[in-house]
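Of the protein chains in this complex, all but one are displayed in their positions.
Now for subunit A:
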Amino acid sequence: MNYFSQAIAWIADPANASGPNGVWARSWEHLWYTILAVVLASVIAIPLGYLVGHTGRGRGLVVASSGAARALPTLGVVTLVGLVLGVGLIAPMVALVLLAVPSVLAGAYAGIEAIDPRTVDAARAMGMSEWQILTRVEMPLGLPLLIGGLRSATLQVVATATLAAYVGAGGLGRFLFLGLKTQDYPQMLAAALLVVVLALILEGVFEISERVTARRLHTH
């Protein structure tokens, strides 16, 4: 039996399924961490991205700093924040939010930048206030690119959320680290497969929402 079939057998084993350290509980935890990180990143990045996209100011600064943030090694951030704030969920959450912000930010401002300036000028000529232009023209038209940004942020976060287990939090990283350190490679691979499954499910959700928004934009 190779590692792959052993990993499938490990996932299918009812003994590994339930309980606080079971596959289900850890998968939910992992999903929860992912959603929380993307939501927190959105709270920071979407308003900032809209501000940059709408006003056209500060673009250079935002692009440069979010590019730099992408280059931060996540494990380093987890360790550093962990040393300051202690182990638990906060340290990996800070790192995951930092990881997600650049993609969401790029999606938010690029969505607005990509709109034909004549459309915005027309809205302005019709007497719309700046707020109305933002909420009625730029936000709906920029939505597909924003969702694209959220999609890539989510994918990065779901894969990286395994690091939460490095500092005492839960998630699928528990199986990954335990498998790695005890040479239980089927368990390690099983954890990786479960992360892949979660990623595919989230991809599916984004795929559907992208199609729905595209259809709505076209029927308007």
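A few comments on the model shown:
One rule holds for everything that comes next: a contact is a pair of C-beta atoms (placed from the backbone, for glycine too) under 8 Å apart; a residue touches a chain by one contact, two chains touch by 3 or more; residues count from 1.
Methods note: contacts and distances are computed from a predicted model.
Candidate names were "Xanthine dehydrogenase FeS/FAD binding subunit XdhA", "Sarcosine oxidase subunit gamma", "Glycine/betaine ABC transporter" or "V-type ATP synthase subunit F", and the UniProt protein name of the unshown chain is "Glycine/betaine ABC transporter". Across A:55, A:135 or A:182, the residue that sits in touch with the chain not pictured is A:182.
Of A:9, A:39, A:83 or A:205, it is A:83 that touches the chain left out of the display.
Residues of subunit A in contact with the chain left out of this view: 2-4, 7, 79, 82-83, 86-88, 165-168, 174, 177-178, 181-183, 185, 189, 192-193, 196, 200, 203-204, 207, 211.
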